[in-house]
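Have a look at this one before I ask anything.
A protein chain is absent from this complex, but the other protein chains hold their places.
For clarity, chains are labelled A, B, C, D, E, F, G, H and I in written order, and residue numbers in each chain start from 1.
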Amino acid sequence: MLRGIDPILSPELLRILRAMGHGDEIVIADANFPGEASAREFVRLDGIDATRVLKAVLSVMPLDSFVDDPAITMQMVDDPDGIPPVVAEFQAVINKIADNPAEIRPLERFAFYDRAREAFAVIQTGERRFYGNVILKKGVLPPEQG
Amino acid sequence: MLRGIDPILSPELLRILRAMGHGDEIVIADANFPGEASAREFVRLDGIDATRVLKAVLSVMPLDSFVDDPAITMQMVDDPDGIPPVVAEFQAVINKIADNPAEIRPLERFAFYDRAREAFAVIQTGERRFYGNVILKKGVLPPEQG
Amino acid sequence: MLRGIDPILSPELLRILRAMGHGDEIVIADANFPGEASAREFVRLDGIDATRVLKAVLSVMPLDSFVDDPAITMQMVDDPDGIPPVVAEFQAVINKIADNPAEIRPLERFAFYDRAREAFAVIQTGERRFYGNVILKKGVLPPEQG
Amino acid sequence: MLRGIDPILSPELLRILRAMGHGDEIVIADANFPGEASAREFVRLDGIDATRVLKAVLSVMPLDSFVDDPAITMQMVDDPDGIPPVVAEFQAVINKIADNPAEIRPLERFAFYDRAREAFAVIQTGERRFYGNVILKKGVLPPEQG
Amino acid sequence: MLRGIDPILSPELLRILRAMGHGDEIVIADANFPGEASAREFVRLDGIDATRVLKAVLSVMPLDSFVDDPAITMQMVDDPDGIPPVVAEFQAVINKIADNPAEIRPLERFAFYDRAREAFAVIQTGERRFYGNVILKKGVLPPEQG
Amino acid sequence: MLRGIDPILSPELLRILRAMGHGDEIVIADANFPGEASAREFVRLDGIDATRVLKAVLSVMPLDSFVDDPAITMQMVDDPDGIPPVVAEFQAVINKIADNPAEIRPLERFAFYDRAREAFAVIQTGERRFYGNVILKKGVLPPEQG
Amino acid sequence: MLRGIDPILSPELLRILRAMGHGDEIVIADANFPGEASAREFVRLDGIDATRVLKAVLSVMPLDSFVDDPAITMQMVDDPDGIPPVVAEFQAVINKIADNPAEIRPLERFAFYDRAREAFAVIQTGERRFYGNVILKKGVLPPEQG
Amino acid sequence: MLRGIDPILSPELLRILRAMGHGDEIVIADANFPGEASAREFVRLDGIDATRVLKAVLSVMPLDSFVDDPAITMQMVDDPDGIPPVVAEFQAVINKIADNPAEIRPLERFAFYDRAREAFAVIQTGERRFYGNVILKKGVLPPEQG
Amino acid sequence: MLRGIDPILSPELLRILRAMGHGDEIVIADANFPGEASAREFVRLDGIDATRVLKAVLSVMPLDSFVDDPAITMQMVDDPDGIPPVVAEFQAVINKIADNPAEIRPLERFAFYDRAREAFAVIQTGERRFYGNVILKKGVLPPEQG
Partner (left out) sequence: MLRGIDPILSPELLRILRAMGHGDEIVIADANFPGEASAREFVRLDGIDATRVLKAVLSVMPLDSFVDDPAITMQMVDDPDGIPPVVAEFQAVINKIADNPAEIRPLERFAFYDRAREAFAVIQTGERRFYGNVILKKGVLPPEQG
C-alpha cells in the first residue's frame, strides 16, 4: 500500500492509470461483462462494486474536459431513456470526486461494446447489478497544477 | 499524470512501489551505479537528482519503523566517519517527508553492493555526485490509516 | 461468474486451486505481506478481507487431514502465546466451512516467511489487520466422494 | 480436485469458463474437429465423450437466456432436417442440467466452422461420433443469485 | 487422431514419449498427485483411469530392460509390504502389453516424490484410487526392430 | 523412438499430425521450397527424400475421403499435362499406403504456393528433384475404427 | 554514462537513435501525450522538459535535409497560425544544434496523432506545457563525415 | 569460424541464408538504410562495405536464374539512367562470383523500399556510399549439384 | 541449400557450428540417446546415420589440436577395451575428413553422459546402432587460413 493512494488501486491498475494519456479511455465493467477476450490491458477487482472502483479511479485520474462525453454508460435495451440505479450512483460519484464533473451520456449497447474494445484498459469488477459499466476518458493536468 | 501524485513517479515505478511489501527494499542509485546487470526490477530516471527522486518516493512509500536502519547509504572508502553532502541532503529529505523519519546508517561499500543486489528494485537516477545512493525499507500502513 | 462457485474466486485463482495437489500449500496474505517478489504463483484480491477469502477458498479446497498442521498462522512477535483477533476469526471460518476442520498452529515469524516462499501460490488480500495471514495445505478427495 | 466441482473440469478449463463473460461462446468439439489451428483458447479432454463434457460445463456455466439460440450444433450435410443421436443426447443433457434450458438450433456446416473460430475457446473431446459438436453461449447470474 | 495409435495419446503426450531417450522416466500420476508445481513437462488426461493411460503409454513406449526396476510405484505408508489393487492392475497391464515386462518395485513415499520430480514428464490422470501412480523408464529399440 | 511408429516421425512432427483435424492440410516440400518464412508450423527432415516422408506420414495420417483432391502437387510450368517422376512415385506410395487412396491433382504453381501458405504445417525434406512437393488433406477415423 | 554523450540519452534511447535509418521519425512528446498504447518503441524521460530532450537528441541525430518538413509540431486548435512558446523554443534549439537546421512545420492535431503512431519511436518527456510535442525525421551522414 | 566459409558470415546470417528457399529475397543495405523497423529478419555487419558482404553472400547463395531480375538496386533520384560507382562494383562482384551472373536492374526508390520490406531478411552493412543497397533473389541447386 | 555446404547441415545446425568457439563441444548422438531434456542447444537429424552426420560436421568444423582427446565415444559397458563397429567407422571418417585427425578416446558411460550435458549442443541422429555417439571439440582456424 501507499500513502494517500486508495488501497484498491493495485500495482497493475496504478501503472495503467499513470500510463494513459490525454483522450485514452478506461472501462469499469460489471461482473458479467465479456471483456477478457478482447481487452488491450485487463485487470480484475473481484468482489468490489463498480461504484467503489469509480471512486478510486477518479481520486487520481483527471476526467477529460475537452469533450462533452468523458463518461459513458450503456443504454438500457428496453428503456432507452431510463437511468438504472447504478448509473445514478455513478453520476453522484462523478459529481463529488471528479476534477471536472460531467454529465454521463448513454450509448447504445453494441456501440458501447465496440467502444470498450478500443479502450486502453478494462477493469472487471465484482459489480452484480446489470448496466454497471462506465467508460471514462482521461484528461490532462495543466502546467500550473501538480 | 495523476492527481496528487508526483509526476516523476513513472508507470513502472508506481507499480513497483505499490507491489512492495513490508520489509522489501528499494535502491535509489546514482548515475554510475552498476545496477542494471543484477537488479530484480530496474527503472531509470535519467537526468533527475537522487534527492529529487527520494522526495517523490517518500511522498507515497511508508518507511519501516520496525527496524533501526530503514535508510542505508554507502560508507565513504577513505573517510568511514564522514558524511558526503548528498547524504546530508538525503537526511534532510527524510526528516521532512518520511512518515517515520529515521537516522541514515552507513554500510561498508561491498556490503552495500550485496544488499542492493537483494533489493526488490533499483532506480537509476541521473545523480552525478559520488555516494549518491540510498537503500530504503518499506514500512506498513496501520489499519486505521489509509 | 459460475453457478455455485463463490464469485471472488477469479479465473486465475480457480485454476491454481484446481491445479494444486495433495500437500501443496497456499498462502492467504494481508495487504502488507511481501509476497510478490518471491511467490511462485501470485494473485491479488485487493479490497477483500482475509477471512472473506478464507471462506471462498475453503468452500472448494479440501484441507489436508494427513498432517497435524494443515493451517498455519504467524506467531505474534511480542506475545508468542497470544491469538490475534483475525486469527480467531480464521479458526471460526475453518471450523464452519472446512471439510476437515483443524486447529490452527502458530509458526515463528521468519519460519513463516520461509514456508510461504515455498508455497504453490500466494493470494494477496486487502486485509488491513496485522497477522492476517494463513497458510493452508490442500487435502485429497477420496474416491467415493465427488 | 475441488469440492463440489466436476473433476473433469481441468485447471485451464475452469479458468476459461470463469473468465468468459455474457455472450462469449465455447465449443465442445469432437475428436476430428479441426480446432487447434485457429482457436483463441484451446483445451483438450482426450478420451471423454462430448456429452460427458457438456454435463460438466453446464454444471457450472449459465446458459444465455437473452437469445433464442444459446446452443448450436452442425447441420447434417446429407439430411439438413435430421437429428444425429449425439445431438439428441446433447438436448437431453441441456434439458436436465442447464439453468436456462433451450432448444438446440442447427447451423450449416461451414457457418458452424466460422462461428467456432470466433469463440472464446474450443474444448477438443474424445467424442468419436460424427456431428458431436456443440457451441454454447454463456449467460449471466442475476444479482440475487450466487 | 492417427491410424493405429491409441486416441488418448494427445499431441503433447506423443511428442513427449517420442522425445524421451534411453533411461528417461515418465510418471503416470493419480488425480491428487502434486505434480504441476515441479514437473519439467506436464500433461493432463482428466477423467481417465491410470490403468487406461498405462495401456496407452506401453502400447508405444519400450520399457527399459537394462535395469531391474523400470516400473516403480509408491509404497503404502501403513503397509509397506501390501499391494494396493490399482498396483495389481498396473502389473497385469505391464505383463500383457510391455515389450519387456518387469516386476513393479515399490519405493518409499518421499523417495517416490523426489524421483518423480526428476522425471522427463508427469501425466496427471483422473485416477481416484490412492496409490494410483507409477514411474516408467524408457527402453531402447534395437537396430533390427522398429 | 516408439514401437510401431516410423522413426523419421520426429517429436514435433508426431505432435502436428496428431493435432491436425478433419480438413487440415500438411505440405511435404522439397529442399528448395520457400516455406520457412510463411509456414504456420514448420519442421525439417533434412537429408530425407519426399517419397520416404510421404510413406511415414501416410502410415499414421488418414487421407480425406470427403473431397476429390486430398493430394495436390504442383503443375509443371512448361508442361502442364506432364507428370514428373517424383509425382509418379508419390502416386504409387499413396496407392499402396493411404487408407483412402486418391488420384493426385495438379495445381498451377502460384496457386500451389498460396494454398501451401494456408496449410497447418510444412515439412521441409531433403528432396532434390524439382516438383517434389505434395499437399495432403487429413481425413477422419470413423467411430468403429481405432 | 559515456564520454561526450549527453547523459540523459538512456541505454534504450541511444539504441533507438542509432538503429533508426534515413527517413525514420521519432516523437518527443509532452507529459499528457497518449503514446504508450500505440507506439512501436516507447521510452520515458520523466521529469525532463521537451526542449532539454530535443537538445540531447539533436546532439547526436542528423536531421533530414532531403525533405522540407523534417521537424513537425501540432497546430494549435484554436489558433492555427499561432506559435506556442514551447514551439518557439524548439525552433531556437534546432537553429542552434541541428546539423541541418530547418523551419518547423505545423500539422493539424489529428493528422499529427496519426503520423506519431507511424513513428519509429516515441519519447515521453515530463514537459507540462501544452503543444510540447515535436516529430523529427532522421537524416544521413555523408561518406566523408562521421 | 568454419572451414571454407567466409568468416564474415555470422551464425545468424548463415542460418538465414540456409533457411531461404527458391525465390526468397535478401537485402544488402547501406549504413543509412531504414531497415530495422520493418525487416522480417534483420542482421548487422557494422563496419563492413556492402561489396565485401555481397562477395560473402554470393560465395554460398545461388542466384536465381528463373527470372530476369535476380539482382536489383535503387534508381538514382536525380539521374534515373546513371549507375553509381558502388553499383558498378556490385555488378563486377556478381559477374565474378555468382553461380548465375545476371545484369543488375534498377528500381524506382520507393518501389525499392516496398520490395525490401517484403524480403526474407535485411543485412545492414557499414557501407557509407549512397545507393549502396542491393536485393538478391535466391536460386536453386539442381539435383546433380551440391 | 547453399553452394559447397553439405545439405544435411540445417539452418539451426549451421548457426550452432558457426557460433561455437575454441574448446566448445558438440555431441552427435544416436536415436536412443536421452539428450532433449538437458541439452543447451538441441537439433534433430531424424533418419540420418551418425557417420553421415559426422562427415557433414567435420567438413566445416575444425577439430581441436590443442588437446589429446578432441573426439570421445562411450566405452562399452561389457567390453571396456572393445571398439564397436560404428566407432571404427567414426575413426575412419575422422582420419579422412578432419583437418586435424586424432585418435578417438573412450569414456566411461556415465562420465560420457555428464560431459554431453555440458556440451554446447546435441545433434540427435537416426543412428540405430548402439554406441553410435561421439563428442567433438571445436578447434581454431589460424590467421593465415581461411
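Basically, contacts are C-beta pairs under 8 Å (C-beta built on N, C-alpha and C of every residue); 3 or more make two chains touch, one makes a residue touch a chain.
Because the structure is predicted, anything quoted here is derived from the model rather than measured.
A.B. asks: In the whole complex, not just what's shown, which of G:L14, G:A37 or G:L107 touches the removed chain?
C.D. replies: Reading the full complex, the residue touching the unseen chain is G:L14.
A.B. asks: I need the residue numbers on chain H that touch the omitted chain, in ascending order.
C.D. replies: 1, 7-11, 31-32, 36, 44-48, 52, 126, 128
A.B. asks: Can you name the residues of chain B that touch the chain not displayed here?
C.D. replies: Answer for chain B: residues 31-37, 128-130 touch the chain left out.
A.B. asks: Write the list of chain I residues that the hidden chain touches.
C.D. replies: Against the left-out chain, chain I lists 19-24, 40, 120, 138, 140-143.
We adopt the following convention: only the chains that are shown with their structure count from here on.
A.B. asks: Quickly list, by label, the chains bordering both chain A and chain F.
C.D. replies: D
A.B. asks: Repeat of F-H among B-C, B-G or C-D, where over half of the residue-numbered contact pairs coincide, is which pair?
C.D. replies: B-C
A.B. asks: In degrees and to the nearest 5, what turn takes the CA positions of chain E onto those of chain I?
C.D. replies: 70
A.B. asks: If you average the Cα atoms of chain C and of chain G to get two centres, how far apart are those centres in Å?
C.D. replies: Using C-alpha averages as centres, the distance is 52 Å.
A.B. asks: Tell me, which residues of chain C touch at least two other chains?
C.D. replies: Those would be 1, 7, 9-11, 19, 31-32, 36, 128, 140-141.
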